[in-house]
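A protein chain is absent from this complex, but the other protein chains hold their places.
Let's turn to chain A:
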């Protein structure tokens, strides 16, 4: 199927893109890599009158070192993030999650910012962004503001980005030296996870000093497994040490039931995957 008719704009600066968004309001849709938007348009689940392509705005692409954080431009393709040494060293969790996101062709086009703005609860980047405490840099007509990861994901496919705003970059605080593991449970290669767990831990000797855990596809948004995080502090990185904390992984979650699994099955998966992810992240 092909999309319904729309007008196409390809601004070369963020300011031009914002002006176009301001003019067309909710008749307009931003196009990043198109790897989620084009399937939506082709199935006619959405039919915007105007599509504003960010592809010609060079300033939105690239990854840079910003002292205690790395900054990833919204339009940086997954394949660039996947092979970037800064990301691998300081945000290992993102490196791992991107490696297993979709397939090579999709990673060549899809973007870091596009995937997060899309806010699919089954998307692979929300959980790592939460676990690493990412900060979302959002630009609108009145200037730029920063939204913490915990406030960014609002509901199914809904984020803190306003209708007249654009996500321009994501700041990821460095977690240099932290162990990390993204455990993705999937039935078909190159697809969205049934459940996935993003875990990053700071070790002191054989003990877990701090743990941050994000959950994928366990509710309407990516979530933190806060009960597990709290229970892991001070535990040894052993099967016994981690088991009790992992058993709390699904606390407070309301995962969906669908063709791939019942809600109760997902809750069970979350506990298994948290155990595996934490042990792997701790190098045990």
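By our rule, a contact is a pair of C-beta atoms (placed from the backbone, for glycine too) under 8 Å apart; a residue touches a chain by one contact, two chains touch by 3 or more; residues count from 1.
The rule is short, and it goes like this: contacts and distances are computed from a predicted model.
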| item | value |
| --- | --- |
| Name per UniProt, for the chain absent here [options: "Carbon-monoxide dehydrogenase small subunit", "Fumarate reductase subunit C", "Glutathione S-transferase" or "Linoleoyl-CoA desaturase"] | "Carbon-monoxide dehydrogenase small subunit" |
| Touching residue (missing chain; options A:102, A:170 or A:279) | A:102 |
| Sole residue of A:45, A:189 or A:259 that reaches the chain not shown, by the stated touch rule | A:189 |
| Residues of chain A (touch criterion as defined above) contacting the omitted chain | 1-8, 10, 31, 34-35, 38-39, 41-43, 51, 53, 55, 79, 102-106, 108-109, 189-190 |
